[in-house]
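The complex is shown incomplete by one protein chain, all other protein chains being positioned as in the whole.
Let's turn to chain A:
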Amino acid sequence: MAGKTTRRATRTAPAVSTPDAEDLTDLFRRMLLVRRFEERAAQAYTQARVGGYCHLNLGEEATVVGLTSALEPEDYLFTNYREHGYALGRGIPAGRVMAELYGRSTGVSKGWGGSMHMFDVQARLMGGYGIVGGQVPLAAGAALAVSYRGGREVVMCQMGDGTTNIGAFHESLNIAALWDLPVVFAVVNNQLGMGTSVQESSAEPELHRRAAAYRIKGVRVDGTDVLAVREAAREAVRLAREEQRPTLLETVSYRLRGHSVVDPARYRDPEEVERAKEADPLPLLRDRLLKDGVLDEERLAALEDEVRQEITAAAEFAESSPHPEVSTLFDHTYATPVPNTEPRLPADALFTV
C-alpha cells in the first residue's frame, strides 16, 4: 500500500533546477538541524523535561525544509501540531523553540503554547494548531487579509493527510478558490493519521486530486526529496503571489517514529517500517552529496559537529531559562483590558465578606 503510493509520488515529481553546492549544503544542514533537534526533543521528553504531547518531524525533514525554503520572510506560515521543524525552518533560534518545549518564559510562545502551539510574530509563524484542521480556515482568512489590502505576501498552510477528511479543509479550499486567495495548502502525507492509514480514511487516497473539486491546481511530490519539494512549493507560492490562485500541494513521505514520542507504533507493518527507513531523507541526501562530491567526509563531520553544538546550546538555554512567574497568569486573557476580569486563583473568594 505505502510502496505503491511512493512509487507514484516518485514518478510525478517535477523536474528540478540545478542547485549549487552551497545551496545543497545549506539544505542538508537545515535538515540535519531538524533531525538532531527532534532527537534531542524526544530525549528531553523521556527525561520528563518536556510535558504534554510531543509530535516529531522525524522522516519529514526534506518536506519541512523544502516547504519553508520556498517562502519569503514576509510570507505567513500556519501549521498543525507537528511543527518544531517549521519553527526552525522560519529561522527561529533553536533555543527559543526548545525553551517552548520546556515551558519556559523564553520560549517562542512564552511557555503558553508548548509543543503544539508555537508562534512567532517576527518570523510570521502564525501558529502551530493542536486541533486537526483548525489552522486551515485561519490561513484562508490571513490570505483574505492580504488580498483585502492588495499585499503581495503568500500564506502557506501546512497540515497532515488526516486533515483532508475534515469539513474545515473543504470549506476553506472552496472559499480560497472562490475568492482567489494567495494561499498554498501543503498536505504532508506521511501515510498515517495516528494509526489509521490514508487508504483506510480517505476515499480518494491520492489527496492532491481533491483539488479538482475546487478547480485549483493539485500537485503530488516526493516528500523525501528536498529539491523536489522546494521546486513544487516555489511554483505554488508563485501561483499564489502572482496569480492569486491557491494550490493543493501534497508531499508523500514516511513517519520514522510513532504518532508522538510515547507511541511505540505497534500497529505498523514491519515491511512498511523498513521502507520508511530506506526512504529516510537524511541518509538519501547525504549519500547523494557525498557521491556528487558536494560534501566530503570531513565537511560532513564538521557540519554534524556544528549542528550538535547548536542543539546542545539550545537545550542548555532551555534548561537554564526561567519558568514563567505565577504573577503573569492573567497577562494574556484579553488584549483590551475591561472591568470585572480581576484575577482569581482557585481558592480565592469572589467577595470578601
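Following the convention adopted for this analysis, a contact is a pair of C-beta atoms (placed from the backbone, for glycine too) under 8 Å apart; a residue touches a chain by one contact, two chains touch by 3 or more; residues count from 1.
As a convention for this text, contacts and distances are computed from a predicted model.
Q: Looking at what's absent rather than what's present, what does UniProt name the missing chain, "ABC transporter ATP-binding protein", "Sorbitol/mannitol transport system permease protein", "Alpha-ketoacid dehydrogenase subunit beta" or "RNA polymerase sigma-70 factor, ECF subfamily"?
A: "Alpha-ketoacid dehydrogenase subunit beta"
Q: With the full complex in mind, choose from A:27, A:87, A:101 or A:136 the residue touching the hidden chain.
A: Considering all chains, including the one not shown, the answer is A:136.
Q: With the missing chain put back, which residues of chain A would touch it? List them for me.
A: Residues in contact with the chain left out: 76, 78, 107-113, 117, 119-121, 126-127, 129, 131, 134, 136-146, 148, 167-168, 171-172, 174-175, 178, 331-336, 338-341, 349-351, 353.
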